[in-house]
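As you look at this complex, bear in mind that one protein chain is not there, while each of the others sits in place.
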Amino acid sequence: MSKRILICNRGEIAIRVARAVKELGHIAVGFWTDNELEPPHLEYCDVWLHLEGNNNTETYLNMDQILKLIKENDIDAVHPGYGFLSENTNFAKKLEDAGVIFIGPNSFAIEKMGDKAISKQMAQEAGVPVVPGSTGEIADAKEALKIANDIGFPVLLKAVAGGGGKGMRICNSADELDKNFEAVRREAASSFGNPGVLVEKFIVNPHHIEVQIIADKKGNIFHCYERECSVQRRHQKIIEEAPSPFIGEDTALREEICETAIKLAQAVNYDSAGTVEFIMGEDKSFYFLEMNTRIQVEHPITEEITGIDLVANMIKAALGEELDFNSQSEISINGHAIECRICAEDPVTMLPAPGKIAGFDFTSLQGMRFDHCIYPGFEVKPDFDPMIGKLILKGSKREVAIRKVRESLKHLYIDGIKTNTPLHRVIFEEENFVAGKYTTNYISEIKPQENVLSLLEESELFTKAIALEIEGMRETL
Amino acid sequence: MSKRILICNRGEIAIRVARAVKELGHIAVGFWTDNELEPPHLEYCDVWLHLEGNNNTETYLNMDQILKLIKENDIDAVHPGYGFLSENTNFAKKLEDAGVIFIGPNSFAIEKMGDKAISKQMAQEAGVPVVPGSTGEIADAKEALKIANDIGFPVLLKAVAGGGGKGMRICNSADELDKNFEAVRREAASSFGNPGVLVEKFIVNPHHIEVQIIADKKGNIFHCYERECSVQRRHQKIIEEAPSPFIGEDTALREEICETAIKLAQAVNYDSAGTVEFIMGEDKSFYFLEMNTRIQVEHPITEEITGIDLVANMIKAALGEELDFNSQSEISINGHAIECRICAEDPVTMLPAPGKIAGFDFTSLQGMRFDHCIYPGFEVKPDFDPMIGKLILKGSKREVAIRKVRESLKHLYIDGIKTNTPLHRVIFEEENFVAGKYTTNYISEIKPQENVLSLLEESELFTKAIALEIEGMRETL
Amino acid sequence: MRYYIINSEGREVSFDLSYVRESESKSKVFRVSHAEKPKEYYVKEMAGKAFISEDEKTWSKLPRLYSKKGLVNINETLNVYRGFKPSGLKGVKAGNLVTEMPGKVIKVMSAEGAIVNEGDTLLILEAMKMENEIKAGVSGVVKAVHVSEGQVLESGSLMIEIEE
Partner (left out) sequence: MRYYIINSEGREVSFDLSYVRESESKSKVFRVSHAEKPKEYYVKEMAGKAFISEDEKTWSKLPRLYSKKGLVNINETLNVYRGFKPSGLKGVKAGNLVTEMPGKVIKVMSAEGAIVNEGDTLLILEAMKMENEIKAGVSGVVKAVHVSEGQVLESGSLMIEIEE
């Protein structure tokens, strides 16, 4: 029976989810809001609902209004995407009370994994190694300092309820710790509705490696191997690869980290798509960071190398259906996939640069997938995340994938706003990255952004003018 | 060093090749002709050349003119695509004489495999089983009848130089054989420039199963598993799958047919991408049909399940470079892929229906690839093959791929001309096809075309009128 | 604006379609007047695309039709005429052999005055690189042959007439 599935999100992930909903024969229901009257995801939705409000607090974070619309519109199930209410236990519980299916894990898993302190404790109990630090939420800057002095600087201040690099700061000294404490609390409160903060050991030269989990409601928990997401700026990922070039051919290590992730998923009776994030040191020792109890931005690279549709399977799991596969042995790695996050930001300063898209074009290659939400005339608003698209390339091996990324970046044309495309172009020619030798310090140490050319050639200026002239001639035709 | 690579073809394959050429860092050179002034493949080519003439004989089949343009434009290598001069030994030899690289196998392989009689003989010598029939080209209808009486009716009349179902007729009786002989000679002469015809045993309830070969100039020959192409109309494939549902889990049979294909490739020192086609009976016995010494229409499904870029590797092989892989063990099957050939034809009669495309739209799904050459305003001409696009879907298993095909067919919208999209929609709901139980007689026996709805609902008529009205309003804006 | 939609067999549907107003939520409202009571449709343009709805809640994409003339061929079995009805549209008799697609005459296998039986091949037409046998749809006498070998024909050309 066809279900009415509400997508509580916008942008490229709302499009991705709507496609999966319809592929499974269900009805995709989407929102438009007063500050986004023409959201591109509605093209992929069958039913359009008005979510009133001019900012995220009034709209995508507004449980009351969303629950009201759910009741009024006979919604059977809700997919939260990522961000917004995707990891909000309260929302999941309220849906449960209303008899509506939450397309995500059980609320116990969200609650436990959503709290950094508790998740760390549960990981320890399940035999999963964790980074040394506070055992739970810390009361104030003083307590933070005490712990920091115990485990030694540098330390990391993090929102208890956070994720995606928001509400996170490195502190190299007692001074910095003191200065950042309140800022992290504020960001935590405004971004996640919870001001709780914790402190932990900051690992030098680390790799960010995460394991994709997919599980059903019958107790079957599988992993879909790892992703490496060490290329980050401001603690946010910009390039992800699967499999990890740092793990490389070390299949024993791959097996170990994937099995460790499964252990934690089992400990919380995990029953959906989720990701266990680890930090891995230069010596290949790894520690549990957090578990994201949602579909992640970078899920496509795992889909590409395993051939498994994670979003469709997440929906099937939530509806109590069988997954598309029955055993771990059916899930294997084939080839290598890389994702470039295309963000509306200055390629040098990496600061967000919202605006209106004046020109948009790209080419398709064998092995390419481009999940995006842009069209000419689309306005990138400061209200939302600057990530506007994900360029994903798969090749039979890493160097083939890189060859394909280079070619597709060459033809990716977005004008009117600044994007980080020129930065990606530099990174994919930079020797350390090309050799697969990079840590999470890549951007700050190698500084590829310094090689971004900011000025156009004179002939390019002429070309722009001719493009505008041609447009003028088209209009008068 | 960057090479200037001429693509001696048009349509979707010219686009596919141009993308691979550029991905490898070379310069793509393409043709426009007097009967196709705005070929969509030029969008993907760096250099555009005028190939003069109003029909294929004057243009894409005109070796003299092509060779002249090759010399005038410093072409280093030529990719012939499929059809046209792709399997013409003479062309390959002339290029060789001119010091230009032919992106295909050595001319010995083209010559031997291009002649059905000789290829059959070589196959036999290499220990590859063949279908009983004439040992070479037959002189006249009388000789054909003599052989047919020996091996028993039904028999198949085929162009010696043919391929792709053109110049091929089944004859159930002496009368039919007599009647068809001259027609096949004429078609052979006009399509392939060689009127030679042969006759062979026609196998009842057969499966068309073919093995993809990829080889380099250093003697390394690999297979990329099989494709099943049994859904055919007029002896032309319309749906292909990889792996074959008929072979299914019979890995020993899969291994055997792939190894058999390798044997033949070794016998002709094969050194490019190519396909060994087999006919497989109900008892799983298989016979060599022919070897196509070119890239094939349906190559994408193999690319999807193996993750290998066949076109890029074909180019690398021709340039004497290393392939993207070094051993057969690096090539494995992951998931299941299906291709639907979208043709400009009546979905019921399956007769070509050229015309101008008035509307074009489609959606993208996870696992989808759409290789096509259409845009609104594109004119499908009777001069060329009616195939205008290839919808390719990959899933973790066959039923997932079918689910995805159904959804993407739902959103594939081409108006102004008739296409076989409605026929594909029927086939993907038809129980025999869905169960993977079909032979090459599928279309003629199951007749899915009879379930194609030819008339639109009244509300759809209104929608069409509103679309036109909206277009009128846009124009006056 | 009056619309005429005519299928390949000459069957015709005509109705009036008019732009009525802009709805509160800025959709364009169109009214179709046909048979019984008029029906309203909402059209919204969004992100460069158009969408259509009957209730302003459930929407489907309204694909663009590229035409400058007010006439568009839909899937080649339907012609949509905007604002005017063309003259001279009719079906053909069973004895008239008309091309279904553009092509080239390869061989004429019959002549004026010949007696033919239903199913006889009268002509071979090459179109899209295929030879197609054009057969008699009725038995009778060939009244006229309008084509010769080598001739290139448009779609809809009358090739041979047979008198039953």
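As written, the chain order gives the labels A, B and C, with residue 1 at the start of each chain.
Here is the rule we go by: a residue touches a chain if its C-beta (ideal position, glycine included) is under 8 Å from a C-beta of that chain, and two chains touch if they have at least 3 such contacts.
Fair warning: this is a prediction, and the values are worked out from it, not measured in the lab.
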| item | value |
| --- | --- |
| Touching partners, among the displayed chains, of the absent chain | A, B |
| Selected residue (touches chain absent from view) among A:Lys71, A:Lys218 or A:Arg234 | A:Arg234 |
| Touching the absent chain when the full complex is considered, from A:Ala98, A:Ala183 or A:Ala435 | A:Ala183 |
| Among A:Glu23, A:Glu339, A:Asp385 or A:Glu407, the residue in touch with the chain that has been omitted | A:Asp385 |
| Chain not shown: contacting residue from B:Pro347, B:Pro376 or B:Gly389 | B:Pro376 |
| Candidate in contact with the missing chain, chosen from A:His79, A:Lys94 or A:Lys418 | A:Lys418 |
| In chain A, positions touching the absent partner | 166, 183, 186-187, 190-191, 234, 346, 351-361, 376-377, 382-386, 413, 415-419, 454-456, 458, 461-473, 475 |
| Residue ranges of chain B at the interface with the undisplayed chain | 38-40, 42-43, 45-50, 375-378 |
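The rule is short, and it goes like this: only the chains that are shown with their structure count from here on.
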| item | value |
| --- | --- |
| Pair joined by more contacting C-beta pairs (B-C or A-C) | B-C |
| For chain A paired with chain B, centre-to-centre distance based on mean C-alpha positions, whole Å | 40 |
| Approximate Å spacing (C-alpha centroids) for the pair chain B, chain C | 30 |
| Where chain A and chain C are represented by their mean Cα positions, the distance between them in whole Å | 50 |
| Junction residues of chain B - those touching two or more other chains | none |
| Set of chain C residues in contact with two or more other chains | 61 |
